[in-house]
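Let me begin by handing over the structure; questions about it come next.
All protein chains but one are shown in place.
Order of writing sets the labels: A, B and C. Residues in every chain begin at 1.
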Amino acid sequence: MTRFGMAVDLDRCQGCRACVEACKIENNTPSSVFWMHVFRLEDGEYPNTHIDFLPRPCQHCNNAPCVKVCPVGARFKREDGLVLTDYDRCIGCRYCEVACPYGVNYFNWRSPDDAFADYQIPFDDPDVASVTGGAVPAYKNPDHDRKYGDEQRLTSGSAHQKGVMEKCTFCVHRVEQGLLPACVDTCPVGALKFGDIEDDETPISQFIRSNNTFQLLEDLGTDPSVVYVGGTAPSSTAREIERPTTGVDR
Amino acid sequence: MTTQTMPTEERPQDGAPRLPMGVGQFSRGWLLFFALTTIGSIVGLIGYLTEHSQGMVATGMRDLGTMGGATWGIYISLVVYFVGISFAGITIAALIRLFDIEDLKGTARMAELMTIVALLLGGIAIIVDLGQPLRGIVNLFRYARPQSPFFGTFSLVIAGYLFASIVYLYLTSRRDAAVLAKQPSKLQGFFRAWAAGYEDTADQRSRDRRTTFWLALAVLPLLVVAHSSLGFVFGLQVGRPGWFGTLQAPAFVILAGVSGIGHLLVFAAIVRKLLGQEKRIGLEAFAWLGRFLMVLLFVYSYFVIVEIFTTIYQPTVAEQRIGDALLTGRYAWLFWISVATLVVHAVWLGWMAVTKRWNVGALVVIGLLVNVGAMGKRYLIVVPSQTHGQLLPYGDGVGSYSPTWVEYAVAVGLFSFGALLIGLFMKMFPIIELEDSKTEAVT
Amino acid sequence: MTRRGVITIAMIVIGVSLMGAAYFAGSAPWCADEVACSNPRMEWSPALFVFGVIIAISSALYYDVAKDKAVDRDSGPKDKTR
Partner (left out) sequence: MAEISRRTVVKGTAAAGGTVAASKLLFNVVDSDASAETGLQLAAPVEDEVFTTCWIGKQDCGMSARRVDGRVVKFEGMNGHPRNDGTLCPKGQAQIVSIYDPNRLKTPLVRTNDKGVTGEWRQASWDEALELVAEQYAKVAADDPKQVLWQKGRSKAKDFYDEAFVKAIGCSKLGHGAYCSDTGYRAVEYTTGLHGVLHPDLLNSKYVLSWGWNITNAGGNKFCWLTWPRQLVQARENNGLKIVQIDPRLRPAGPFADEWVPIKAGGDLAMALAMCHELIAQGFIDQPYLTAYTNAPYLVGEDGLVLKETIGEGEEAADVPLVWDDAVGRAVMYTDAVEPALEGNHQIDGQTFTTSFELFKAHVDQYTPEWAADKCGVDASTIRRLASEFGTEASIGATTIVDGVEVPHRPVGIMAYHMAQQELGFQAVRAMTIISMLVGAVGAHGGQLSDFTWKIHKNYAAFEDLKIDEPPYDFTLKNSKFFPINTGFPGIVTQVMQDPDRYQVEKLPKMVIIHMANPVVAFASAPDFVATYGMFDFVAVISPWMSETADLFADVVLPAATIEKYEGPISAGDGYIDAKALRLPPMEPLFESRGEIDIYLDLTEKMGLLHGEGGYLERVNDLLGLAETEFALPAGEKPTPRDIFDRWSKSQGLSGIDYFEENGVWVKGPLSPAKRYGYVSDPPFGGAVHRLYGESLLKAQRLQEDMGVDEVYSRDYTAFPTWRAPTMDASPPEYEFTLISYKLVEHKQSRTAMIPLLTELGGRQRVEMNPSAARRLDLSEGDVVTVESHNAVTGETRSVETVLALTEGIRPDVVGMPHHFGGWTHPVSRGLGPSPNDLYFSSEGYVGQTADASFHVKVRVTKGSEST
């Protein structure tokens, strides 16, 4: 059996958020939505301060609380370990979001068009539309119009419809083409690795096996498929610095 | 709406006797009430239509995590609250049937009606909270998963409980309908249909009693399951500090009783006054309800103490953050007001119980205030665990949520709509069961 | 046993059976680790469950409301109250 997972090499991560940006463009997520988020954390008191970076994609838990609570089976886990959302089935109750201890879920509070409007780039500008056909965003990835997996559900990409839940898909559309997720692919320092973590022979399994690892909030028993290598789990006194802005007025 | 309180039979007019309990008669006060609640409902509708067109961005809810918000807000608080109110109705009704508590019979129908209306409102609140409401209605019937605690909410609470309550109300009201159907009025046909062949024979009476007894007996466990399942919505979530716990389900049941009986006290007092039914709803009824409420409040106070103690003794970091926010921080005002309303009134009721000096006015005040407390506690269950319950170091660990006018409008709309429904019911059917003595069983 | 009793009990049995069947056999299995866990084994099973609940509870309605003799159309309340 395949179980896709990600290894995050914290000794390498430099917190640049290239992964965040690659994800946003690959998956067409609108403003304020970060399927991949990178914590920049500060801990300790001057001058014994330290800084840590912690990329946070969806953990694609083996024992996923979000899947359990979904009342209609819109959030589901595939046999290959990917935890996905069926955008055509989700009723928008947001139970998965409160059930998830990692804060990885993003709800479409607005219509995708409205959510992109924060970027203040009128994609419907006639000059732009003459090239893009008015696609929102202009760099819209056609892969997300397709359905994936045996289950053939609409699970890939973002900004499909208002009122449904979304989150990191491990780039299901890329994985099924044999490509790495966009975040992994772009990481300048190779801090992100992806592959089958159940097969002992894969590079990622060997990498995980030969290092000290931890999972986020291990005690909760969610058994994430994202494994952190090197570094330590964020302490309770860690403070987040340099947060991204969110365009949604709060 | 204070003028027309006399039993109608005693004041014949236009040749026909009036229907009892103000049924079919519209005073100026009632029309004002009708206008206000209609306006309130429209306000709610406008709020909802705004939310529907703009998306839920129109609410104050936002994503947990990087957005630092709460994704469940007062809508879910209202769901829990309304479902809680429904508790009392069926409980009181069931207790009356099961233990034949004569003093409370006058409040039975009110309680049943309250249950139905509250469940309807709870159902509407759920729909309002869905990002895809239409899909919600269809997909729940199509795909609902038993593993999700929402399965219980949707299938048992909303469907089963609501249906059972309606059946219960119906069965317990057929006799009255049959009585009223004998009296010529515009509503005669309606009552006749309602009575559906009830002739008040001894046979029917005993069958009726039997049916309602068994139905009440069947409803009670359903009730516990339903309220527990609502508690499980929160209590099973290991990833949300402040929610996870075994106390959640029983606490939900108890607080449900508090809010429901509180409401019933208020409702009963109003009906008693408006319809001049001091005899049918005697002080004993209030004493019963008061004692019942007192017991629940004491139990709940105990839960609160346990909760506080557990929170401050050796909390995890996240639990402590929530605890601090509740006890001394952002939510402290609401927490202590809520706790105070619950605890203080437990003591006050205790005093009344000991001295046996039951005062309806005081009970109304208590009924209202414990509901403020219950609503506050619902909000405090739903929201702080989101804003202050992040386990990863998002922001400074503290999110925020402030409802927008849309949510307030919807809340106003829900309460107004509920009141409107009750008001309409009262013009169509006696809100108090007609007295046995007036109509002997047909032999 | 009366016909009323039989039908009532039948309704309860049918309702509860429907609930049981819908819950345990028709609805999505109680699991979360494969795609199959997200789909009811039979679509609309939850509706069936609710239907079961309704039938079971309706038994009370039936028991109480059903006329003694289903064929005796003339002995409706209308006539009696006149």
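For this structure, a couple of remarks:
Criterion: a contact is a pair of C-beta atoms (placed from the backbone, for glycine too) under 8 Å apart; a residue touches a chain by one contact, two chains touch by 3 or more.
The shown structure was predicted, so the numbers you read here are calculated from the model rather than taken from an experiment.
The chain we do not see here touches A in the full complex.
When the whole complex is considered, the residue among A:20, A:67, A:83 or A:217 that touches the unshown chain is A:20.
In the full complex, subunit A makes contact with the omitted chain through residues 1-2, 4, 10-18, 20-22, 24-26, 31-32, 40, 42, 44-47, 49-53, 78-80, 82, 88, 118-123, 125, 127-128, 131-135, 137-142, 144-150, 152, 154, 160-161, 175-180, 182, 185-191, 193-196, 199, 202-204, 207, 210, 231, 241-245, 247.
One rule holds in what follows: only the chains that are shown with their structure count from here on.
Separation between the centroids of subunit A and subunit B, computed from CA atoms only, is 41 Å. Here the CA centre of subunit B is 26 Å from the CA centre of subunit C. Within subunit C, the positions touching two or more other chains are listed as 28, 32, 37-40.
Among the residues of subunit A, those touching two or more other chains are numbered 68, 70, 73-74.
Of all the residues in subunit A, the ones that touch subunit B in their complex are 32, 34, 37, 39, 41, 56, 65, 68-74, 89-95, 97-111, 114, 161-165, 216-217, 220-222, 234, 236, 238-240, 243-244, 246, 248, 250.
Contact residues on subunit B toward subunit C in their complex (touch as defined above): 140-147, 151, 154-156, 159-160, 163-164, 167-168, 170-171, 174, 178, 181-182, 192, 195-199, 207-208, 211-212, 214-215, 218.
If you check the complex, the residues on subunit C that touch subunit A are 28, 32-35, 37-40.
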